[in-house]
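Partial complex: the chains shown occupy the same locations as in the complete assembly.
By written order: A and B. Residues from 1 in each chain.
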Amino acid sequence: MRQRSHTLTVNTRGPGLLDVTDAVARFVRDFGVQEGLLTLFIRHTSASLLIQENADPDVLADLEDFMRRTVSRDRALYRHTTEGPDDMPAHIRAALTQTSLSIPIAGGQMVLGTWQAIYVFEHRDRGHAREIALHIIGL
Amino acid sequence: MRQRSHTLTVNTRGPGLLDVTDAVARFVRDFGVQEGLLTLFIRHTSASLLIQENADPDVLADLEDFMRRTVSRDRALYRHTTEGPDDMPAHIRAALTQTSLSIPIAGGQMVLGTWQAIYVFEHRDRGHAREIALHIIGL
């Protein structure tokens, strides 16, 4: 059994979903295990991870809209307001999605379904450099 | 250290939670590791995974109701409407629950609590054949 770790840094461009599937697939392919387990962990609390549809970009826009409708920006609702009107909502949106994802590897690649992609979900208004720790164990 | 992979296919019957604990437990038992880690990954973006209570079926009905109340089906809210009024809400409901679950194995079985079961959460109106990739590593 072998393992490998890596940190992937991506630059987001404000609220919404950024597809990182290709960069993650490259890490899996380069390590060359046939069977194993991939773990992704985002090192932030105002951005998160999500597996979602890769076909229609409207799905991504509708997901962003849902989050904006559901997690209010009304300052009167929050104690934590010093980092701006988008910060506390960003923490809540991150709590409702994922900080870590686990994806089995079979036949040398992730077992993603046909319509699945891996996204970083940025919840702040400005773009940020976001770090995702990757870990593979397998053979 | 050993590992094994498997794909479990389950047929859902419309919106709600389907208990897959027994099928998953059988896979764990058959592989025969005493200590290790089980990973479940659902290969879809309109169905998801959830650990929930196994005792009172009313809990499952109330969870389905909550999702239906919280994720509106009003077409005016969405861009992605071509696959039917249940499709975009299904993607959102999947985003709010889990695509992957990790469960340690100890004493030859999953460390589920007394009241925990593993469910596939179908979010589409019609039943579907849903694939769950399973992976165990352990000894």
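Assume contacts are C-beta pairs under 8 Å (C-beta built on N, C-alpha and C of every residue); 3 or more make two chains touch, one makes a residue touch a chain.
What you see is a predicted model; the values in this text were computed from it and never measured.
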With 2 chains placed, the number the full structure-file assembly comprises: 3
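What we mean here is this: only the chains that are shown with their structure count from here on.
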Inter-centroid spacing, chain B versus chain A (mean Cα positions, whole Å): 19
Residues of chain B touching chain A in the complex: 1, 3, 5, 7, 37, 39, 41, 43-45, 70-71, 77-80, 82, 88, 91-92, 94-96, 98-102, 131, 133-135, 137
Contact footprint of chain B on chain A as seen in their complex: 1, 35-37, 50-53, 56, 58-59, 61-63, 65-66, 69-70, 96-98, 101-104, 106, 111-113, 115-116, 137-139
